[in-house]
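Some chains have been omitted; the remaining ones sit where they do in the full complex.
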Amino acid sequence: MTVYRWLMALSARNQLKGRITEITLGDIMAHVVVKIGKHTIESVITRRSAEYMKLKKGDTVEVIIKSTEVILKK
Amino acid sequence: MTVYRWLMALSARNQLKGRITEITLGDIMAHVVVKIGKHTIESVITRRSAEYMKLKKGDTVEVIIKSTEVILKK
Amino acid sequence: MTVYRWLMALSARNQLKGRITEITLGDIMAHVVVKIGKHTIESVITRRSAEYMKLKKGDTVEVIIKSTEVILKK
């Protein structure tokens, strides 16, 4: 038996795996909280995407962030 | 003696503390790699900001990401 | 008595001080209008941030915009 693994590459340099701990659906947008190790990342996506992806508490997801969107504070 | 701590709040919901492990200056932009626990976040900022902030390897910084910029993959 | 001022630097190159003239809370997002001198800047943030920051009409705030997000028209 051969397992075919499809390797997908994304140009977005930040991809972190975590687990959804909370999801709130609004009329147009949805607020999703993802626990990544001991960190938390919050994401706002469209309600349609949340429904299309059937996102729910406990799901394993990856957060993806383009490096041009990351601000630094010192 | 009193220590005044100024509490600043940012609307960007993602603020993670880490340490710069690598910084590359280009003509207009700069690429900064930040180690956050066992995760890595990469940021692209202007060269001017990197110079103005005197960013260098080893600096403690916070990465700041607006939740509307975070994509989810499942 | 000594006043400790903590100097924070952000890589986002646009930081303008203004006053909130209007704030509308939605289910997930909030729409905030900020008067900056004779200009007006509108911001959409999460409702959670608006509540966490206790934003209200009359508050002095800074708007922060990463330079990669600014489009030019001529």
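To keep things simple, chains are lettered A, B and C as they appear, and every chain counts its residues starting from 1.
As a convention for this text, a residue touches a chain if its C-beta (ideal position, glycine included) is under 8 Å from a C-beta of that chain, and two chains touch if they have at least 3 such contacts.
Bear in mind the structure is a predicted one, so any value in this text is a computation, not a measurement.
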item: Size of the entire homomeric complex in copies, 3 being in place; value: 6
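Rule of thumb we're sticking to: only the chains that are shown with their structure count from here on.
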item: Centroid distance [mean C-alpha coordinates] between chain C and chain A, Å; value: 25
item: Euclidean distance of C-alpha centroids - chain B vs chain C, Å; value: 19
item: Residue list for chain B, restricted to those that touch at least two other chains; value: 12-13, 43-45, 49, 53, 64, 66-68
item: Footprint of chain B on chain C - complex, ascending; value: 1-6, 8-13, 43-46, 48-50, 52-53, 64, 66-68
item: Residue numbers on chain C that touch chain A, as the complex places them; value: 8-12, 26-29, 46, 48, 64, 66, 68
item: Chain B-touching residues of chain A, taken from the complex the two chains share; value: 12-16, 31-32, 34, 36-45, 49, 53, 55, 59-74
